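Dumping the structure here so I can ask a few things about it.
Every protein chain except one is present and positioned as in the full complex.
And now, chain A:
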Amino acid sequence: LSSAAPISPAEPISQAYSLALYMQKNTSTLLQTYLQHQGSPFSDPGFSAPELQLSSLPPAAVPFKTWHALDDGERLSRAQGAFLALTQHLQLVGDDQSDLNPGSPILLAQLGAARLRAQGLLGNMAAIMTALGLPIPPEEDTLGLVAFGASAFERKCRGYVVTREYGHWTDRAVRDLALLKAKYPA
């Protein structure tokens, strides 16, 4: 923990910010691709089901005031936790879809790519936290035992929530990192 001090946080923040921006470009494509493969009503134009949530995945939506008031450690650890959950959920969704849509390599590839990017962002955030001298939260299994035995419809909904929240969390991460970037200029 003490070794973190000499590294400047600006560089990992900048890297993480670039990655988050890059991810942001692909999130809507991922969501659209995902929905197109699930059949109606998911694939209907303008489909949206905000009521669907996953208890194992923290929602990205947060009141602006609360978000703004977060300190660096809190901000980073929430994002860290969310992306940790997202990587695990994206893995789960990938498995679900290889059962439901085994003949759609594009969808499976996009889900795999999103998972790898989320993992990359996790690494970048860990570097920022190290640079800032913050404790890195331990990895934990966010999915637990609930994941198995879900019906096909639940899997489709779950995948929808995960890909949607992946987009929301990426948007939030871009803003989080922009804030930090401004705070720790190079």
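The rule is simple: a residue touches a chain if its C-beta (ideal position, glycine included) is under 8 Å from a C-beta of that chain, and two chains touch if they have at least 3 such contacts; residues count from 1.
The criterion applied here is as follows: contacts and distances are computed from a predicted model.
Which name from "N-acetyltransferase B complex non-catalytic subunit", "Alkyl transferase", "CHP1 protein" or "Leukemia inhibitory factor receptor" does UniProt give the chain that's left off?
"Leukemia inhibitory factor receptor"
Write down which of A:Gln15, A:Thr33, A:Ser98 or A:Gln119 is the residue touching the left-out chain.
A:Ser98
Which parts of chain A are in contact with the chain that was left out?
37-42, 44, 49, 51-52, 98-104, 151-154, 156-157
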